[in-house]
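Missing here: one protein chain of the complex. Every other protein chain is in place.
And now, subunit A:
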Amino acid sequence: MRRLRDTAEAYALLAPSLFGFLLFLVAPIFGVAALSLFDWNLMGAPSFVGLDNYRELSADPEVWRAVLNTVYYVLLNIPAQTVLALLLALALNRRIRGGKVFRVAFVLPWMAMPVALGIIWSWVFDPRYGAVNQVLGMVGIDGPNWLTDPAWAMPVIASVNVWQYTGYTMLILLAGLQAIPHQLHEAAMIDGTSPAQRFFRVTLPLLRPSLSFVLVTNTIGSFQVFDTVFVMTQGGPGGATDVLNFHIYQQGFQLFRTGFASALAMVLFGLILLVTAAQLVYFRKRTVYDFS
């Protein structure tokens, strides 16, 4: 009897969240898988086409370009932001004065609105009125037309994300560094190791849990870039920044190709799952240390 009442109480507490979870998260996930098998422009009746959407997208050069653009964006982002974050974390891990102030300053970019950042970056990288080309001009360099230059547009967009998430990543890595018992460093020092040896043999292996966490979550986030592309380039110039998320939005909500967009969304999901699984397997293979 008591058990029954406990169960009823638990489900009563869960009810609102479960309602939202099933209706707005689980049902749409199954829905998108089903929709990807249909041809539908939101009017009339959807017609079942089997795997046609997938066949079509695999032969679509624009889709391949979007996949490559997305991967390029992730590769511009993740290494830069992780290395910078690690350097800053190592610097802050030495007990220095003003550490708290630095920490707050570094996290400040994390909360910014990506849409507003897109506007600010468009201004900073404006060929004529932007701060970047003005500074370059002072040292005699004629800066490029950043966002309308196919070679530069993507790196500029990626720099927004690097700016926004380096401090956030640093904070997580710093917490990981602080969790490493300092006796280990002392022991290694007594054994006469160099600072580089201590970093690669002691610090880095022990930082692996935090490192894998930021790599996995930041990669998942990076694959979903949309806001900055939407504000800064709309996928241009000439498709140079047309990433998957933006392509799906255009297909689904501007051209109303609901089935095709759903199939594309499944592809993005599959891509993220694949990359995440690969990262997890890579980190799982390495030894795990536990000091608790």
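Simple rule for what comes next: a contact is a pair of C-beta atoms (placed from the backbone, for glycine too) under 8 Å apart; a residue touches a chain by one contact, two chains touch by 3 or more; residues count from 1.
The definition used in the following text is that contacts and distances are computed from a predicted model.
S.K.: Look at the options "Phytanoyl-CoA dioxygenase", "ABC transporter permease subunit", "Thioredoxin domain-containing protein" or "ATP-binding cassette domain-containing protein" and return the one that UniProt uses as the protein name of the missing chain.
M.R.: "ABC transporter permease subunit"
S.K.: If I consider the whole complex, including the chain that's not displayed, which of A:179, A:204, A:255 or A:278 touches that chain?
M.R.: A:179
S.K.: In terms of residues, what is the contact footprint of the unshown chain on subunit A?
M.R.: Residues 6-7, 9-11, 13-14, 16-21, 23-29, 31-32, 35, 87-88, 91-92, 94, 96, 101-124, 126, 129, 131, 134, 163, 166-168, 171-176, 179, 209-210, 213-214, 220, 223-224, 226-227, 230-231, 245, 248-249, 252-253, 258, 261-262, 265-266, 268-269, 272-273, 276 of subunit A touch the chain absent from view.
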